[in-house]
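In this view, the complex is presented without one of its protein chains, the others remaining in place.
What follows is subunit A.
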Amino acid sequence: MLKCGMSGSQVKVFGKAIQALSRISDELWLDPSEKGLALRSVNSCRSAYGCVLFSPVFFQHYQWSTSVKVNENDSTTSNLNCKLGMKSILPIFRCLNSLERNVEKCKIFTSSDLCKVVIQFFCRHGIRRTHNVCFQESQPLQVIFEKNMCSNMLIIQPRVLAEAVVLFTSSQEEVTLAVTPLSVCLKSSSDEPMDLTSSVYSEMFVGPDEFDFFQIGADTEITFCFKELKGMLTFSEATHAPIAIHFDFPGKPMALSIDDMLLEANFILATLADEPSRASSPPSLCLSQKQKRSDLMCSTNNNSKTGKNATSKAPGCILRKAAPKRLYPNETQTDIPALENCGSPIMKRVNEDISEVPESSVSNTEEGPGSSYLRQFSCVFFGAVSSDQRQHFNYPFDSLATASDSEEDMNNGSSSTF
């Protein structure tokens, strides 16, 4: 049960959060708790997750309660498990500048018996706009990711990142962040240019002095989806808060976060993993990679925790690439046995990667844009948000993904939930 109200300028920030999350997927979870109202979004291939948590202080008033269902044997408390379609909610928060000017107050509340979220705008001249949005009952997903344990952390003003992002054309799906203790380079991670129609390779170096905080453990290069970065960037420009980037080695997810008194935003993105055994292979990212990726994705989905049947054509999916250029047929054959091991043991595979990927196997930034290893895609793991404390699920991913809301877990610092 949720009841909250905000002013016109707060609506703009709220709307920007929804727009940023819309870049991740077509579905949005509205998840109120005592910590505040969380908006969560996960893309269907589980390679990107976004959560914006608005603290109660952000709103003019904020009321939240769990509903208690009394069954025959016990009573269960349940959160508002509310999942909205982006198509329904995004048009409501369109034209944010005019909303900011015209809206005096905005109330959002849920109707307990019907599965409806009501959004009311009290505008100037006595106009009141009411939107009733139906929601689906669905437990939100939440990612377990210890961002403070990452060895590399950068804090940068959004304006600087925005200047970098302008370089890349919208046709480029992935972007590579290459860091050394002395410099940071943002570059397009396309294959070697083969013909006129391939996209332009761009790179930009940013000096350490442009960062508010610069901590680099070792030379690293990570590749992630560009679209999700852009989403986060537009949101951060609205909040004028610096963005913190936490990352480790390729394959391990990276976190983009904004921490402000009133809200906390976290975007966890999966990064491309380097395949350590391929360190000596000739440089190519080719058709075989596409096959590998799509196979990985299908098998992950089969074992996916929520049992959703996500199609392989998810718009937010990092795995979808434009026509790949095929170079080395040999690689295709040797990769297939690797593929058979994927699927539910994907988690195990990630663990192997964690121990096997030595820093030196990370590609050298000086080699130029074309040299890259055959990469394997890894996914992020999730636990469901649940009011039941320490609820464990019977899934093979137990050791990484446990859902926990309890205070003790947070104090232990063993994992942090967003």
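Heads up, the rule we're going with is that contacts are C-beta pairs under 8 Å (C-beta built on N, C-alpha and C of every residue); 3 or more make two chains touch, one makes a residue touch a chain; residues count from 1.
Basically, contacts and distances are computed from a predicted model.
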Identity of the absent chain, which is to be given by its UniProt protein name, from "glutathione transferase", "Nicalin", "Sodium/hydrogen exchanger" or "Checkpoint protein": "Checkpoint protein"
Among A:E203, A:D219 or A:E237, residue touching the chain not depicted: A:E203
Contact with the hidden chain (one of A:I92, A:I119 or A:L167): A:L167
Selected residue (touches chain absent from view) among A:H61, A:R94, A:R159 or A:H240: A:R159
Touch list for subunit A against the chain that is not drawn: 159-160, 163, 166-167, 169, 192-207, 209-210, 368-370
